[in-house]
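Structure, as structure tokens:
Every protein chain of the complex appears in place save one, which is left out.
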Amino acid sequence: MIRRIARWFDSRLHLAQPAREALNHVFPDHWSFMLGEIALYSFVVLIITGSFLAMFFNGSTADVIYHGPYRALHGVHMSAAYQSVLHLCFGVPAGLLIRQMHHWAALIFIGAIVVHIARIFFTGAFRRPREINWWIGLTLLVLALSNGYFGYSILGDLLSGAGLRIGYSMVLSIPIIGPWLSFLFFGGRVPVDVTIPRMYGLHIFAVPAAISVLLALHLGIIWRQKHTNRPGPGRTDHTITGSRVWPTYTAKSIGLFFLVFAVIAALGALVQIDPVWTYGPYDPIAILPGAQPDWYLAWVEGAMRLFPGVNIYLGSYLVPELFFPGILFPVLFFIVLYLYPFFDRLITHDNQPHHVLRHPYEQPFQTALGCAVFMFLFVLFVAAGDDVIAVASGASVVTIRLILRILIFVAPAVTGIIVYGLCILARHRHARGLERALESAAAEGRLISGENEVTQ
Amino acid sequence: MMAVETGPGHMPSFVNVLSVPEIRAVSYYVTQHLAVIPLQGGDLAEGGTLFRAHCAACHRTAARGGALAFTGINAPSLVNYSPPLIAGAIRWGPGPMPAFPPSVISDEQLNSIVKYVTFVQHPPSPGGTPLGYYGPVAEGFAGWLGVLVLVIFTIWIEKGGRG
Partner (left out) sequence: MSEGERKGAWLLMVFALGWRMIAGRSRKSLRARSEADAEAARIQEFHLPSGRDADTKTQAVTSGRERWGTLLVACSLIAAIAAGIGFLFIYWTDGGNKLLGGTLALSFAGFGIALVLWSHFLMAYKEATEPLEPLPSPEKDRQTAADDFRAGARDVKRRSLLKFMTVAGAGVFAAMFVSLLRSFGAPIGPALYQIVWRRGQRLMTADNKPVSIHSLRPGDSVTVFPEGSIGDEHAQTVLVRVQERFLRLPADRVDWAPMGYLAYSRVCTHAGCPVGMFESQTNLLLCPCHQSTFNVLTGATPTGGPAARPLPQLPLYADDEGLLRAAGRFSATPGPGFWGIQ
């Protein structure tokens, strides 16, 4: 039966040769190479759940009065968008579950991307010839961050409305073009009616389309360049070792998809996320403490909280204090990330193509730098929740902020030094192991040719 | 009862003067016989709107408390507060909390707010555990837990089957 179907398709599309290549494609065996797939499958879950939600969500800021099952908002004025979300949560069968799964999938999507980027960074997989995929991957991250922001902002609740205001203030603070740019993007001085409908269009169409195209390119380039491999016995820059796609890798990969879906469903079932009914509809007069963006933007939020209030005037023109942590810092950060392959090449003086990864300890400076940066981001992430920590622990937010302002310098430095030392230690141990292996090999009379990676 | 114990503002604390049963008796007397606010009626939804306009800025929309710029004092969680205590706090502004006289919040509005606070002390959480209503911070940690679980799954997937 399957053979009949396969032959039907092949006689129209000439598939046998590409199918053979696909089935026999070799993928390296290591779990760290499947981290990108977690992100990929989270994106698939986002598309599936998002399509469901898009059937119910109404991205309009028209004023309506609520008359639904949630009695604490009965008779309250709200946007049509907010009302449609309440309807999804309380009136649509499985609506709340799908909505929560969608939001959890977004958190996991970006988390998996970060873990994946960390793996790429620490193993040097961004080196030639894979710089293009590094740039595509970073762009995917930026798009994912943006879409997450748009996604929770279109709900029209108090928490995300505050976030829209803050985002508008950040763009506003850009020197010279800030006011023009913020009015262009948000459609006026926030809060203004056109912002949510606009973000809805971006969130369900423009950005997912861009992500899909770049993702296809990303995977296509991996397919074409073939995957990198971990250093080890028999690993060279001229071969790729691992399992074939069919049957093992297919089973594992599809199994991973089901597990990603299962974890997201478990979270959607058991852990409440973004309970917009408790926040209430957006009211520009109201505000709440403990207002944070989703975790993947918390690094910018933390920077905004920790950065001191300095006024910089160029003549009579103000460069607001918000500009530096809110815009300059993230933009510079990503510029450095985009340029990183060149920086790495500068340090290592190595312009050769690599298909074998490097161990993190082989480049102690880069690894230490990367760990220091991650620690820096983590301190910012903690700083974004300083008022939540204050409430939970009973401490004063002023004290916590002071501690964090010290930690933001001390923690990355200490982390970098410790990691550097560990890498040097590991390198020495590896070198000693190598010497011993060479000695024993020479003793046994077998010489390993210099082309292969020497093993221990 | 809290006021007798902690002595908000310039009021002295009676913790070392009265025993706990005595404190309870005094509170009971005050709330049952001396409280002049009727605390009846009120509209839940209007109370919610008023709460978000006046109170949520310090106490959070879920009334779980918020951070102040003070050393040692935060806007407390309202989860364990009785209606008379809530009403009293609104009218008399204990400690760093501002007071809201009838010209700002009328008696009818006060009843609504109290009704809403009582509701939000045990709000419906149909989506699962609310993680203490701490918001995106707690959700971020839970999300990372999910990522960690998936990474562990990935290690299991790849490591297994090779003896």
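Residue numbering begins at 1 within each chain, and the chains themselves are lettered A and B in the order written.
In this text, a contact is a pair of C-beta atoms (placed from the backbone, for glycine too) under 8 Å apart; a residue touches a chain by one contact, two chains touch by 3 or more.
From a predicted model like this one, the values you see are computed outputs, not experimental measurements.
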Hidden partner chain, touching residue among A:Val26, A:Leu138, A:Ala210 or A:Ala441: A:Val26
Sole contact to the chain not displayed, among A:Pro69, A:Pro179, A:Gly394 or A:Gly421: A:Pro179
Full-complex contact with the absent chain, from A:Ile154, A:Ala286 or A:Ala368: A:Ala286
Option touching the unshown chain, where A:Phe257, A:Phe334, A:Phe365 or A:Phe378 are the choices: A:Phe257
Those residues of subunit B which, in the complete complex, touch the missing chain: 9, 53-54, 56-58, 66-70, 75, 93, 95-101, 103-104, 126-128, 156-157, 160-163
Subunit A, residues in touch with the chain not shown (by the definition above): 14, 16-17, 20-21, 24-26, 29, 93-94, 96-97, 100-101, 129, 162, 165-166, 168-170, 172-176, 178-180, 183-185, 187-192, 198, 225-226, 233-234, 236-244, 247-248, 251-252, 254-259, 261-263, 265-266, 268-270, 284-291, 304-311, 317-322, 325-326, 353, 355, 386-387, 397-398, 401, 448-449, 451-452
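Just so it is clear, only the chains that are shown with their structure count from here on.
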Centre-to-centre distance between subunit B and subunit A (centres being mean Cα positions), rounded to whole Å: 34
Residue numbers on subunit B that touch subunit A, as the complex places them: 43-46, 48-49, 52-53, 56-58, 60-62, 64-72, 74-75, 77, 116, 119-120, 123, 125-144, 146-147, 149-151, 153-155, 157-159, 161-162
Touching residues on subunit A, where the partner in the complex is subunit B: 29-31, 34-35, 37-38, 71-76, 89-90, 96, 100, 104, 107-108, 111-112, 115, 158-159, 248, 252, 255-256, 259-260, 263-264, 267-275, 278-280, 283, 285-295, 298, 381, 384-388, 390-392, 394, 396-399
